[in-house]
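Submitted below is the structure of interest, expressed as structure tokens.
Here the complex is missing one protein chain, while the rest keep their positions.
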Amino acid sequence: MIDKSFDSAGAAVADIHDGASVMIGGFGTAGMPDQLIDALIARGVGDLTIINNNAGNGEQGVAALIREGRVKKIICSFPRQSDSHHFDAAYRAGSIELELVPQGNLAARIQAAGAGLGAIFTPTGYGTLLAEGKETREIGGRNYVLEYPIHADFALIKAQQGDRWGNLIYRKTARNFGPIMAMAARTTIAQVSDIVPLGALDPEVIVTPGIFVQRVVEIGRESA
Amino acid sequence: MIDKSFDSAGAAVADIHDGASVMIGGFGTAGMPDQLIDALIARGVGDLTIINNNAGNGEQGVAALIREGRVKKIICSFPRQSDSHHFDAAYRAGSIELELVPQGNLAARIQAAGAGLGAIFTPTGYGTLLAEGKETREIGGRNYVLEYPIHADFALIKAQQGDRWGNLIYRKTARNFGPIMAMAARTTIAQVSDIVPLGALDPEVIVTPGIFVQRVVEIGRESA
Amino acid sequence: MNRLNRDQMAERVARDIPEGAYVNLGIGLPTKVANYLPQERDIFLQSENGLLGMGPAPAAGEEDWELINAGKQAVTLLSGGAFFHHADSFAMMRGGHLDICVLGAFQVSVHGDLANWHTGESGAIPAVGGAMDLAIGARQTFVMMDLLTKSGESKLVEACTYPLTGLACVSRVYSDLGVFSVGAEGARVIELVDGLSLEDIRKLTGLPLEG
Partner (left out) sequence: MNRLNRDQMAERVARDIPEGAYVNLGIGLPTKVANYLPQERDIFLQSENGLLGMGPAPAAGEEDWELINAGKQAVTLLSGGAFFHHADSFAMMRGGHLDICVLGAFQVSVHGDLANWHTGESGAIPAVGGAMDLAIGARQTFVMMDLLTKSGESKLVEACTYPLTGLACVSRVYSDLGVFSVGAEGARVIELVDGLSLEDIRKLTGLPLEG
């Protein structure tokens, strides 16, 4: 019997190693897998490459990882926010590397990784600083930039419900990067509000089929 | 008030013109929009480029379009079937052009069109007849073939339920190409078993948001 | 002269958004446009973080922090709205499915080039978000901005000096002083606020604008 559920966030992240690349779901705080990130901080590993839309808000989640000095590089679209002071400080101190990616290229590169593409010609960024040095091509009268897939060793995501086969459904705009990151990482770890019995999720409404999810941890609604 | 529902299949396809490119959903007969195809046949236009996984089975759907001589070119992955005699005859007579595309490249090229990519490096077909003459590239130690998006003037698809804004849900494996074709065509026409009131479809389970659908026709369960 | 305030600018943009349009209002100032869309028109607001059919802000105390917009503000979903993941959301933009997006800007060139993501100052922390995708993806990109900087320089320019967001992507500029079309043919005046002449606007912008 296959049971992908783990008893604790700590157990679920126990093999994330120094130097790992880690995708982290969430847009702002919606869909941020806080308990998994806390467990990752508690593990004490560093030199991480983090892929997230933002570079942390306030004191939680990605911000806390940066505050604790665990992040070597961040790949994101929107690092600068009113409460991104931990990133700002690290960036100004030169202690964190930033790869700034337009959000649509970020999503498309993650999706390309999950789908096994080698590279994509994307319309976004052509003629801007963010395409400097990159291969470009005119196709059908429009200009495109060649961008490569973003793979990761791990993805930490948050979903609403999961089952022991790893099937997931999400809640409202907390869905955001979860489904595509699950497809792009070698090991996807989902924190969910509830683990439900196999068959409880309607096969028509499962957003992430279990093939893309290796571990599921129930966090509960109150603490999530 | 926006109401994308049409009274009849005939009215919904009334502007499909000679020479149009038309994506048609379905894998085998599952998800085949038979009533829309019948209406298209009744319109009498020809020189069509059809994009479908197959090249028609038996006497219905795509097979009937081919039988009636309406198809100039078909882009598909699996034309040869036990009951694909209308395609077989047209192909042998040289009266239909075939672009044979591996099924994953077909899906990826349709998805690329919907997503606005200029081209993709895809792993499938490298070193085979189906990549002859195409640009290839080694990326990260693996070989890829450059493939271009497939756009269409129209997509004819079949869904289970729709609403007046064009939101759709599908049924079982009849989903197949519907969601990605809806994204890749300029005008997407969906035949549905039921048009339901706005708000009846749970926003978490809508598979194709209405932005990708221009027309919805209720066919009813019996005849569908 | 009858300079428009921000709400009046938003109202002016809203007037040009037709029924049935799929629209993204970016973040910041353009989100005000939503307040002026007539209730009787079905207009579909998209937010990059995965929703279509965005409704107004919830009542205080009713916020659901898993139902937010691109500016991370709590919003609601209209009946008929839908949720989807990030790749599908950006496919809507980049695949040309959005009719209109409305963005703020540092500068817009007469040919429709847009600069709105980066001041180019050394030491500034850059952040682009979805701006580049929206700018080049939507069928029409409207810019909403004050026409002049605080120090009186025109933000409608012959060529942008700030780092670009996208090339030849803006079609209209809605400003506090007037509405302009921009593009391959250059810039033209569509309308000016009461009390401002074509001569005045040429002086303010330094551009040989025509009506």
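First chain written, first letter: the chains are A, B and C, and each begins at residue 1.
The rule is simple: a residue touches a chain if its C-beta (ideal position, glycine included) is under 8 Å from a C-beta of that chain, and two chains touch if they have at least 3 such contacts.
These numbers were taken from a predicted model, which means no experiment stands behind them.
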Displayed chains contacting the withheld chain: A, B
Option touching the unshown chain, where B:3, B:38, B:88 or B:153 are the choices: B:88
Sole residue of B:21, B:111, B:167 or B:214 that reaches the chain not shown, by the stated touch rule: B:111
Touching residues (missing chain, whole complex) on chain B: 27-31, 53, 77-81, 87-88, 91-92, 100-105, 107-108, 110-111, 122-130, 143, 170-180, 207
Residues from chain A at the interface with the omitted partner, ascending: 1-2, 113-117, 163-165, 167, 183-184, 198-199, 201, 203-204, 206, 209-212
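Simple rule for what comes next: only the chains that are shown with their structure count from here on.
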Each chain counted as touching chain B and chain C at once: A
Far-end chain from chain A, centres as C-alpha averages: B
Distance between the centres, which are taken as Cα means, of chain C and chain B, whole angstrom: 34
Centre distance in Å when chain A and chain C are each reduced to the mean of their C-alpha atoms: 29
Contacts with two or more other chains, residues of chain A listed in rising order: 108, 122-123, 170-172
In chain C, residues with contacts to at least two other chains: 51, 77, 83-84, 87, 90, 93-94, 137
